[in-house]
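The structure under discussion appears below in the form of structure tokens.
Right, chain A next:
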Amino acid sequence: MDEAVILVALLLVAGAATAAVAQRDPARQALVLSVLGVLLAVLFTVLQAPDVGLSQLAVGAVLTPLLVMLSVRKIRRRGRDRDGAR
Partner candidate 1 sequence: MDRRTTPRTVLLVVGELLAWWAALTLLWLVLISSVYPLEWIVGASVAAAGALLARAGRRAVSWR
Partner candidate 2 sequence: MSRRLRLWLLALGGAGLAALLAAACLDLPGFGGRAHPYGTRAVHASLTRHTANTIASVNFDQRAYDTLGETSILFAAVLGCVVLLRQARDEHRARPEPARVALPVRRYALLVMPVALVCGLYVIAHGQLSPGGGFQGGVVTATALHLLYLGADYHALERIRPLGVFETTDALAVCAYLVLGLAALLAGTAFLANTLLPYGTFNTLSSGGTVPLLNAAVGMEVASAVVVLLANFLDQAVEIEEESAG
């Protein structure tokens, strides 16, 4: 039974990683990355590493998406300003 839950978590993480690479738009990729972060936290829990799970949860759920989205926003805002000036 313990093996089954590990198997499910591993397959979900592999699927999420593939999806994160396949999304070519950074904003959509950030959405998949945040789901990947939460799935990884669950995988680490079933691998009996709650400390690592907490770390991944704190970073993957909020910090990484926030950083990526702020970068996307900066680039979009810059593009808009340029178009407006032209």
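The working rule: contacts are C-beta pairs under 8 Å (C-beta built on N, C-alpha and C of every residue); 3 or more make two chains touch, one makes a residue touch a chain; residues count from 1.
Basis for inclusion: all candidates are chains of the complex that A comes from, given by their letters.
Being a predicted model, the structure only gives us computed values, none of them experimental.
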| item | value |
| --- | --- |
| Complex member touching chain A, one of 1 or 2 | 2 |
| Residues on chain A engaged by candidate 2 in the complex (per definition of touch) | 3, 50-51, 53-55, 57-59, 62-63, 66-67, 70-71, 73-74, 77-78, 81-82, 84-85 |
